[in-house]
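Only a single protein chain was left out; the remaining protein chains are all shown in position.
Labels A and B are assigned to the chains in the order they are written; within every chain, residues are numbered from 1.
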Amino acid sequence: MILHICTCKGLIDVPASPDFGSDVTVEVSECLCSKEGRAAVEASLGDDRRLVLAGCTPRILERFFGDIDSEMVNIREQGVFLGKGWDGIETMIRGGIERARAAEPVEKRERKISKKSVLVIGAGVSGLESARWLGEMGHDVVLVEEDPFVGGTVAKLDRLYPEGTPNSHTLYPLVNQVAGNDHIKVMTNTRVENVAGTVGDYRVTLRTSPRGVIECVQCGKCVPVCPESPVDHGVPRKAIFAQETYPDEYAIDFEACTRCGKCVEICPAKIDLDEPAREEEIAVGAIVVATGLRNFPIANLSAYGGGKIDRVMRAIDYERQIAAGIIAPEKVLVVHCAGSRDDNYLPYCSRVCCLIGMKEAKLTKDRFPNAEVYLSYIDMRCYGQFEYLYRTLRDQAGVVFLEGRPSEIFERGDRVVVRTEDIQSGEYLELEVDYVVLATGFEPDRETLAMLGLPSDLDFPYGYTGTTLSPDSNPQGIFLAGAAAFPRGVLESVESAREAAAGAHAVLSKDVVTFRTPVPRIEAEVCASLHCRLCVPTCPYGALSVVDEEMTVDETLCMGCGICSVTCPAGANTLEAWEDEAILAEVEAVADEGSIVAFLCKWSAYNAADRAGYDRLDMPSELRVIRVPCTGRVDATMVAGAFARGARGVLIGGCYPDSCHYRHGNTRAVSRVKLLQRFLSELGVDESRLRLEWFGSNEGQKLVSVVREMSGELASVGV
Amino acid sequence: MEYALFLGCTAPIRGKHYESTARKVCEILGVDVVDVPDFACCGFPLANASAEAAFLMAARNLAAAEEKGVGAMMTLCSSCAASQVHVNREIRSNRKVMDRTNEALAEFGKHYTGSIEVKHLARVLWEDVGVDAIKAKVKRDLSSLKIAAHPGCHYVKPGEVHDCFDDVEDPKTLDELVAATGATPVSYEDKKLCCGGAVLGFEEKTALAMAKQKLDLVKASGADAMVSICPFCSVMYEANQGKIEEAYDVEYGMPVLYYTQLLGLALGVPEKELWFRMNSVKPSEMLAKVVIE
Partner (left out) sequence: MITERELDKKFGLEVADRYGGEAIRRCFSCGTCAASCPVGRFDSRFNPRRTIRMVLLGMRDQVLKSDFVWLCAGCHTCSERCPQGVHIPDIMTALKNMATEAGYTHPTLAKQIDLLKDFGRVFEVEEYDNKRRVKMGLPELKLRCEEVKIILDKLGVNS
């Protein structure tokens, strides 16, 4: 084993030839965290790859040695800065050595990026923008769209918020750039049926359903002869139709088509009503998911007459009916939060509906200045520049804003009656209007997310996107763009589409990607014999699943928190680089009679300990810090190991509630600590000797107070 | 189909015609009715003073029904249905609640194991008997009648407590029951409006204003009569109709029948046994439209 001790340019007093046993080669240097330090460490590594680095905090050491398998001992911030002399430091180093002895070597894991093209699912504004950037960067892009035309929701809209600019401003140049880029292959009428493989090598099955129009000269003769008039987002069209995006050919809506053959007869080019569907498999290195939003079905809103009253409609249908000249409203009410922030329907705020609702109010006033427009809301959410839209509507357009959520909407003759409280005046109000626009929220595209194995239930998968491009995540091959991740407006969708393109580019431009984060090791035989699957739901990222009867970790999704390792009742699951045995070995090496062993989360409490060091706070010398990735990684044997060595107290320090880096590691810790405390009481150990506390990364002072209380220096003050 | 008949407080005193016709239609439709003399108040009005005491009163009735050896309980009053169904549900779904309840019931030697099903009479007719079975037994032609059904609140709400058997925002079962008699259910605004009965004792003016709103709308619908399934709703719309007419200087003359009277009429029950003379607003005009042999 090689041990490098850094004196940090003389800050740390290291005795002449420190002795850690015959099998430990010690090298002392002046400044490990430098290019020279790195070179020296590399040069010292022989066949024995076990390495301990004692120096400054891992926060800094990881910058230079993050990719080298090593144990790091923080003898600066949490050693000399906290007043430790060589004795204390020596204990810390011994902890690192024992940990290194017990640890399994971590193999560098890499994956070849063998396929260099990228699949973009969904050709709405987000998919188009992602494809455009990827194409510009020179990647080969396959852009698939389920509909016969590209453009998605934006193509159906008339105008975009906040200014009410026609959709053409955004869409038409974008469509042209995509359609005109030779790197981009656009496939309409196409669905993704299946995706297999992983980053760098996905095999994707595509299914293209018939368009019916084989050759088209755009004569339009087919339209008047078509007898079917299906309603497309509030507006009727024919079953054979065109859309001003791309491709520049007509298409048949086979859900509405009755195959009467009239279009075939009149067509001077070629229509084939029996065109077969086609399937093909493609291989790509990365995938951008841009499947957009699903409108919340208003038929669920029975108190609002949704789906029963024609004059109560979705925002998109209302907008299209105005644009098509089908309706000319004189008195309208826009209802915000229709079915949103509601336990009975969508519990979350969809973020964009306030703006959509205001847009509908504005375009009503733009077209029909004399129309009376009311808008009811619970809270107006118009962040940032959208405040101006809110002001314009009040000030220039004269829209009447009613605070209060309507209780019921029903028909009275050919009018629609809305009952609401006008909270600001405290009056019970009954309005009779021509039309009610329900500014509903949106649901995620659960089918696509499920097919890709991305975690999502009722909520959008924003937990996933939060980590997609996180600097501490493993390399990903799947990127969410635009509203597929969470409802977004066009502006933000476009931004997010570029972000997804950047993520895909970062993968595709490499030949090999390296995994940064440790993943759990699973002993397949032990796991299979117990077959309990308890760990699967504990993963915050959905990285665990059973594949061919074997528990499998999706390394691209895993973030290395170790919550699952603690859940395993058989000990068959342990997090690499943070193994149970290794942590326990360190505990046993550093804990002694009267010590306070602190398992500190590397995201919060561990940094608080560093902070205490920078501020040279008076930390009790009994403190022994064990760095863990998350409080959710701490298990009973580690705590028991500390007490067995005579520890006076055990502290588990993590991030405040709801702020866990791994979503719910700290909540897991709460329930585990409660159980452990009950167990300790039964053994006659005062349960207050095990404490769980939350820390901000700057709360060094709080850490000092807690450790003092636990070491008996201070009577409990209840921080 | 055997049900312990839960009369409640109001029906057997102020709605004897309801009780009598309910027993009659049940007999014709094959719903067996068992009397449990030990039944007392369902606790509904007392909840205002003590929700806990009200809970125990309802539990006491359930225990009494169980003691009698009947598997189910049927109420005439919608508020009785709400409290009996709610308490039953709480006891059955939570072991702790059941234990605590039985501890209290033990005070007077009662015990409840959770074996009773509770339903309102109208739900029994709609769910257990069924609209088709009713139609099959209709003897008189009521097709000339336009009827405004008043489902009231506690017959369907809280929806979850009543297993959402009807749509709380658009209750249809009572209309379907009216249609089953051959009469035409009319639609009118504010069908779900509360009768105000629970407020009557606390603020009469407000309660009467609530009832008036409904009477206005029912009158405007052109209905020959209104149909109720709760003695308290009937008190509001029928017994207090004169008072409302006087206070607001309006005239309704709107008969308010219990659904069982209308159903009995359709099923051919002798007119005398339908006790129309006990209705304070006489449905003579309505009856004139029906051929009664």
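A few points about this structure:
Throughout what follows, a residue touches a chain if its C-beta (ideal position, glycine included) is under 8 Å from a C-beta of that chain, and two chains touch if they have at least 3 such contacts.
Bear in mind the structure is a predicted one, so any value in this text is a computation, not a measurement.
Residue in contact with the omitted chain (choice from B:A4, B:A47, B:A225 or B:V269): B:A47.
Only one of the listed residues, B:G130, B:G159 or B:G268, touches the absent chain: B:G159.
Note that of B:K192, B:K219 or B:K289, the residue touching the chain absent from this view is B:K192. For the options B:S20, B:T181, B:Q261 or B:N279, the residue in contact with the chain missing from this view is B:S20.
Residue A:E403 is the one among A:E403, A:D434, A:E495 or A:D592 that touches the chain not shown. In the full complex, the hidden chain is touched by chain B at residues 7, 9-10, 12-14, 16, 19-20, 23, 35, 37-38, 40-41, 45-53, 56-57, 60, 104, 107-108, 110, 153-154, 157-159, 168-169, 192-194, 196-199, 201-203, 205-206, 209-210, 213, 275.
Counting the whole complex, the residues of chain A in touch with the unshown chain are 303, 337, 341-345, 378-379, 403-408, 419-421, 423, 426, 428-429.
Everything that follows uses one rule, which is that only the chains that are shown with their structure count from here on.
Computed centre separation for the pair chain A/chain B is 53 angstrom, with centres defined by C-alpha atoms. Residues 302-303, 408, 410, 412 of chain A are the ones touching chain B in the complex.
The touching residues of chain B, counted against chain A in their complex, run 167, 169-170, 189.
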